[in-house]
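Apart from one protein chain that is not included, each protein chain of the complex appears where it belongs.
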Amino acid sequence: MSDMAAQSSAQTELPRAKTDWLPLLLIPALALLALPFVGSPSTWVTLTVAGLAMGMMIFLMASGLTLVFGLMDIINFGHGVFISLGAYATLLVLGPLAGWAQADSLGLNLGLLGLCILTAMGVTGIVGAVFERVIVRPVYGSHLKQILVTMGGLIVTEQLIHAIWGASPIPIPLPQSLRGAFVLGDIVMERYRVVAVIIGLVVFIGMQLLLNRTRIGLLIRAGVENPEMVEALGYRIRRLFVSVFIAGSALAGLGGVMWAFYRQTLTAGMGMEVMVLVFIVIIIGGLGSVGGCFVGSILVALVANYVGFIEPKLALISNILVMALVLIWRPQGLFPVARR
Amino acid sequence: MTFFTRATSTFVAATVMAGFGLAAAGLPAQAQTVIGASAPLTGPRALLGRNFKQGVELAVEEINAAGGVLGKPLQVAFEDDQGDNPNAALNAVNKLMQVSKAPVILGPHYSVAQLATQKTYCDGTTISVTSASGIPVTAGGCKYVIRVRGNDEVQARALVEFARKELKTDKIGIIAVADDMGRGGVSRITAILDAAGIKPVAVESHNAGDKDFSAQLSRMKNAGAALVIMWTHDNEAGLIVRQAKQLGLNMRFAGSTSASEPTFIKLAGDAAEGVISANDFVPTNPDPRIQAFVKKYQAKYNMLPEIWASAYYDATQLAARAINEAGSTDPAKVRAAFAKMQHDGVLASYRCQDNGDCNQQIHIVEVKGGQPMVLTTVKF
Partner (left out) sequence: MTGTSTRVALLVLFLAVLALPPFIGLNSYYLQVLNLAWIAAIAALGLNIVTGITGQVVLGQAAMMGLGAYTTGLLLLKTSLPWWIALPCALLLTGLVGAALGLISVRIRGHYLAITTLGLNEIFRLVVLNEEWLTGGAFGLRDIPVVNLPGPGASTASHLYLPVLGITVAVYALTLRVFRTRLGRDMRAIRDDELAAESMGVNSRMTKVVSFVVCAIWGALAGGLYVLFIGFVSPNNFVVLESIRLLLIVVIGGLGSIGGTFLAALVVTVLPEALRDLQMVYMAVFGLGVVIILLLAPRGLGILADWILAPFLPGYRDGPPVAVEQTTGISLERDGNATGPATTRAVPAPAESPLLKVRNVTKHFGGVAALNDVSFDVREGEILGLIGPNGSGKSTMINVCSGIVQASAGQIELGSSVVSGRAAWDVHALGVSRIFQNVRLWTSMTVLENVMVPHPDSRRSGTIESIIGTRSLFAKEERAREAALEALNLIGIGALADRTTSDLSFGQSRLVELARAIVNKPKLLLLDEPAAGLRGGLIMDLADILMRLRDQGMTILVVEHRVKLIMGMCDRVVVLNLGEKIAEGNPVDVARDPVVVDAYLGGKIKRDTTRAPGRVPRSEPIRSAS
């Protein structure tokens, strides 16, 4: 309807999502709660920092899926393959630029990481576009078929990775200056994890700004809540869908790169391995909510670390327990998005 | 209606054909001696299956060059068991028994697949030659299983005893993966320690595929472990020692077979130095018999052999010899031939006991300069 009104207000101030603080408090509350049980403060800091870093990496891998899930209402079991693909794409850079990885220069090393990320995002973005067209589009609206077809797409793409790069695991070296740890007294922080935290935060803040401060972000948010309305307003929701799918795949590629350097081995199944975790995280956060995905990732990783230390037997199912508790509290995740 | 009638009958016919029509297709040609192999050809374990298959094919080549089996060329019929999938293994073994009429089957390799299929083959229609290391595999009273590797007990005992003697510590912690391999390992190690009157200072587990071991390592540190025994897969073991090094922990590490595998060594880098493990096969073993095998394998496949290729190379050689010595493919006679045989293979000098265990030795390996080096060979 009033296109002009919407536009003029868009220029002055875009309506922002209301902030719900309660779930955000969960993280510090959890960390504080764990402190007396862990006992030693230095162990606690180590566990917390490790958990935060792990959470960031999970977030990087999951953030794309929550958008795709939320906006397009597509259960993409194939998301994991973009993680693998992004990881393997690093080989395209590491091959010719192997010297950069050995060089003991932070600049070169970070440059290499940056190049890897860009390449991976490019590759996964393109494959994502193809995946959307060939595999996902025929099954819009049918969730069960989506599960099966995207799973089939995942297997095929995994086989493609096998065909291109071979079935054996491929070791990849972490750039020289990212190895080792910062040591502050009793507290140890792996350097790479610190890098992961920084990249995770940058991506998170970037996504928040994009979603909350830009026109396209407004459209995406509106699309998550009510796609028919966005379409009725004259926007081509299809094009929006495709771009979000590509962006989601590229984000998975980014997550894949970070994950690959962390594992330092590439296997075609590496993406599939984390999929259950990724699903749990986006369910905890609320489908379509980037902030929820962020909080959920950190929550799951922290709980895994604390529980692993305090009551190891429970650690194996800690993520499922967290999911169950959150869903009992809020059946649509920490940050429910209106439509579902 | 006619369309549907026709479609129905076509469908019924197709189903019947698909299900039953292959009965004739798979019968062995009489010109060859056929044995079976149940290996993970597809799925996440396919890499293991490839090595398995390469080992078998190298052996078949040699056997046939030397005159084959019972005067006829040896042929191995492969069926996919998808590794640790009991249903796939049941179908594979059943098909090899019923359709290929194989008197001997190489594999299934995974303990769980072995246990699932023993009810089927132990009635005496066929013999399974496996390298599954789970203890129950030869403890269930099955007379028709032959095992070419030491069981988990052998591995664990050799490792623990060596570590205690060499490192002179009883402050031992255990990190194990929460699957059949890890669980089995933990119960072995604790039992062995228990017999020596020691309690492990900490026992930790993790899920297969886990990447962050901060919690487990922190507990090891707090418990004051001087030696940590890892009973887990190569990837996870690599990450454990690497993260321990980055956290500045200075305990020693020992591990199952995986801690001398190439993936582990590459992944762990410097942190792998000094890690001790028990392994049936390392290609760096200077033993001339092993070096000869390594050369042949490299020449054929342009890659280094690893444990599964070697194990099933041996298994194939053993099976062929047993059939030849029995002079028949009658499973009972072949089984009797196994019992009488003495065979020098790549993994060990085989001598079969009543329960089917044919290999009672293992190497203790330490990573030195980025290579697994055999320190000693333990024989039980």
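For reference, chains read A and B in written order, and residue numbers begin at 1 within each chain.
The working rule: a contact is a pair of C-beta atoms (placed from the backbone, for glycine too) under 8 Å apart; a residue touches a chain by one contact, two chains touch by 3 or more.
Predicted model only: the values in this text are computed from it and were never measured.
Within the set A:L33, A:V130 or A:I320, the residue that contacts the chain not displayed is A:I320. Across B:V34, B:L90 or B:I189, the single residue that touches the chain missing here is B:L90.
Within the full complex, the residue among A:W44, A:W100 or A:F279 touching the omitted chain is A:F279.
Checked against the full complex, the one of B:T42, B:S328 or B:T377 touching the unshown chain is B:T42.
Residues of chain A that touch the chain left out of view are 2, 5, 69, 75, 138-139, 143-145, 147-149, 151-152, 155-156, 159, 276, 279-280, 283, 287, 313, 316-317, 320, 323-324, 327-328, 331-333, 340. For chain B, the residues touching the chain absent from view are 1, 4-5, 7-8, 11-12, 15-16, 18-20, 22-23, 25-26, 41-43, 46, 78-80, 84-87, 90-91, 94-95, 97-99, 111-112, 115-116, 118-119, 134, 136, 140, 178-181, 183-184, 187.
By our rule, only the chains that are shown with their structure count from here on.
Computed centre separation for the pair chain A/chain B is 37 angstrom, with centres defined by C-alpha atoms. Against chain B, the residues of chain A that register as touching in their complex are 40, 43, 46-47, 50-51, 54, 167-169, 171, 179-181, 183, 188, 190, 259, 262-265, 269, 273-274, 301, 304-309, 312-313, 315-316.
Residues 44, 46-47, 50, 178, 204-207, 209, 211-212, 214-216, 218-219, 221-222, 235, 238-239, 242-243, 246-248, 263, 266-267 of chain B are the ones touching chain A in the complex.
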